[in-house]
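A single protein chain has been omitted; all remaining protein chains appear in their positions.
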Amino acid sequence: MRDRTLWTAHLGAGGLILVFLGLHMAIMHLGLTGDGLGVPGDKAIDWASVALRAQSVFFAVTYVILVGATLYHGLYGLRNILLELNPGPALRKVIDVGLSVVGLALFAFGTWTALAAPGAATTVGG
Amino acid sequence: MASRAHPNRLGIRGWVGGGRWGFERYLYTLHRITGLGLLAYFLMHIFVTSTRVLGPASWKQAMDAVSGPLFAVGEYLVFAAFAFHAVNGVRLALIEHGFLIGPPIEPIYPYATSVGRQRPLAVAVMIVAGVIALWGGLDFLTLR
Partner (left out) sequence: MADARPRTVTFRVRRFEPGRDERPRWEDHRVEVTPGMTVLDGLWKVKEQSAPSLAWRSSCRMGICGSCGMLIDGRPRLACNTQVAELGSEVVAVGPLPNFDIVKDLVPDLRPMFETHRDLRPYLLRDDTEEQDDPTREYWQSPHELEEYLQFSYCIKCGCCMAACPTVATDPHYAGPMPLAQAQRYDSDSRDAGFGERREVLSGGDGPWRCHFAGECSQVCPKGVDPAKAIQLMKRDLVFDLLRLRRRKPPAAVAEAPHGLPREGIPPAPPRTVPEG
């Protein structure tokens, strides 16, 4: 894919992150809007809150979007920096392929952890 | 004919060396540094929060491991970096789509540039990011 498309997607992902990470930060860390969503802000990382959020479709969708958008935006940004350091043609290829593989793997992992029920791994694993 | 010219590319020095030049150069550098910091945090964050699939005990263990004043300060730095990167990112997204820099003009000395034209926005970015960072600082470091 050409850089014009990649760059446009980079900005699009940035817009998504702005909305969803802003929301995520507000809920998880500032505790400002948490009560309205049934998650008390100061208890956001308590297991009860975590389990509650895990049942919510809203949070599941938000997490998947955030993981995807942030990985793309962040890794494309990293690629920009690395490519501007003038690597040789072989290293360029390694950077492109490497970042794509890392990004896809982390997206798959992040999506799984976002969608799986809390404790799923222990349940499945016995 | 082989060139006997001497290479004179500035290298990384050219990225960070702003000298007496415009402060957008520093915003550019800070945008990169905060971006790298946020990416590093995010990758760590995926793994730390993924412990939720291992059940309550693992979750609590992970949360305990990343608690304490050092992590609170670290988390706050991430928040402040996010505040800057996000607000500056909005500025860049607007500018890089040709907004807020004005149309092409007749260059008459002393020259008005797109950089000068968007300067109020760049200043506003710093103020808004500063206010968000301060507000977050109160919450992160005092209200807990």
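The letters A and B name the chains in turn, as written, and every chain counts its residues from 1.
Basically, a contact is a pair of C-beta atoms (placed from the backbone, for glycine too) under 8 Å apart; a residue touches a chain by one contact, two chains touch by 3 or more.
The shown structure was predicted, so the numbers you read here are calculated from the model rather than taken from an experiment.
**Q** Using the whole complex, pick out the displayed chains that touch the missing one.
**A** Across the whole assembly, the hidden chain touches A, B.
**Q** Hey, which chain B residues sit against the chain that's not shown?
**A** Interface with the chain not displayed, on the chain B side: 3-15, 19-22, 24-25, 28, 31, 92, 95-99, 101-109, 111-115.
**Q** When the complex is taken as a whole, what residues of chain A touch the one chain not shown?
**A** Touching the missing chain: residues 2-8, 80, 83-86.
The criterion applied here is as follows: only the chains that are shown with their structure count from here on.
**Q** Nearest whole angstrom, what separates the Cα centre of chain A from the Cα centre of chain B?
**A** Comparing mean C-alpha positions, chain B is 18 Å from chain A.
**Q** Which residues, counting only chain B, touch chain A once they are in their complex?
**A** Touching chain A: residues 12, 32, 35-36, 38-39, 42-43, 46, 49-50, 52-56, 58-60, 63, 75, 79, 82, 86, 89-90, 93, 96, 136, 139-140, 144 of chain B.
**Q** Show me the residue ranges of chain A that touch chain B in the complex, using the header's touch definition.
**A** 11, 14-15, 17-18, 21-22, 25, 29-31, 42, 45, 47, 50-51, 54, 67, 70-71, 74-75, 77-78, 81, 85, 106, 109-110, 112-113, 116-123
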